[in-house]
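After the structure tokens below, expect a handful of questions from me.
A single protein chain has been omitted from the complex, and every remaining protein chain is retained in its original position.
For chain A:
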Amino acid sequence: MRPGWFLRAAAFCGYALLLAPALLVCVISFSAGDFLNFPPPGFSLRWYVALLDNAQLMTALRNSALLALCVAALALAAGMPAAYAIARLEFPGRTAMAGFLAAPLLLPTLVLGLALLLALQPARLAATWPGLLLAHAMVAVPFAVRIMTTAFGAVPKDLEEAAWTLGASRFRAALRVTLPLAAPGALAAGALCFLISFDETVISLFLVGPRLTTLPVEMFRYAESRTDPLVAALAMTLIVVALAIVLLVERLVGFTRAVGRN
């Protein structure tokens, strides 16, 4: 049935609400003015220049990028074998294990952040690289496992069995046949894990300190205290990174399928 005018108008309002913030961030980040006002008095790149000149934010950017790379690598390294086992092998407690590996997604990040603070602070691991790596990996692993389980499940089992018949060991067949065929899924999982860590704000807010901080935390603090277009330029940078990764994942496996529960 063709949608009527009322449905179109309502859907337009919905889309406007969803997309307006990102569009406005884009416009304001090129403002020549001193405040977050609209319409901007003129357009310039001055706030992007200011961003590059801001040593504190640049350090935070470097920290976040490095952390996200490590988190993606760790989450993939730990998540891939687990996903293979869940998708392909029969072993006692398989369903329970799959449930456990998705469990952190059920708790709000606020509670996870608080729990990690209470655990890591007495161990002197708060505001350290190992502490942040552990915290972010814990959130990323469930995503890596879920996406990779789907990816391994989509590879026909016959191919692996054919490799066995031809004399390959189980390990060799998994490594040389199934893994390459699931490579797009792995790349998508890695990209999403990178993004989850790169954008993670709430848990990090509990764990950062003066010595080690991340970009989203710096942006949160900046937005809390000041309102000049520098924060829009910063937000735009994060949106561009997110957009690039969403498009990459969409190309590789289909975004809605990757993040959806079904």
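As a working rule, a residue touches a chain if its C-beta (ideal position, glycine included) is under 8 Å from a C-beta of that chain, and two chains touch if they have at least 3 such contacts; residues count from 1.
As a convention for this text, contacts and distances are computed from a predicted model.
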Listed names "ABC transporter permease", "Sarcosine oxidase delta subunit", "ATP-dependent Clp protease adaptor protein ClpS" or "ATP-binding cassette domain-containing protein", with the criterion being the UniProt name of the chain not displayed: "ABC transporter permease"
Contact partner of the left-out chain, one of A:195, A:212 or A:253: A:195
Sole contact to the chain not displayed, among A:20, A:52, A:66 or A:183: A:20
Residues belonging to chain A that touch the chain removed from view: 1-4, 6-8, 10-11, 13-15, 17-25, 27-28, 35-39, 74, 77-79, 81-82, 84-86, 89-94, 97, 100-101, 103-104, 106-112, 114-120, 134-135, 137-138, 141, 145, 195, 199, 201-202, 205-206, 216, 219-220, 223-224, 227, 231-232, 235-236, 238-239, 242-243, 245-246, 250, 254-256, 259-262
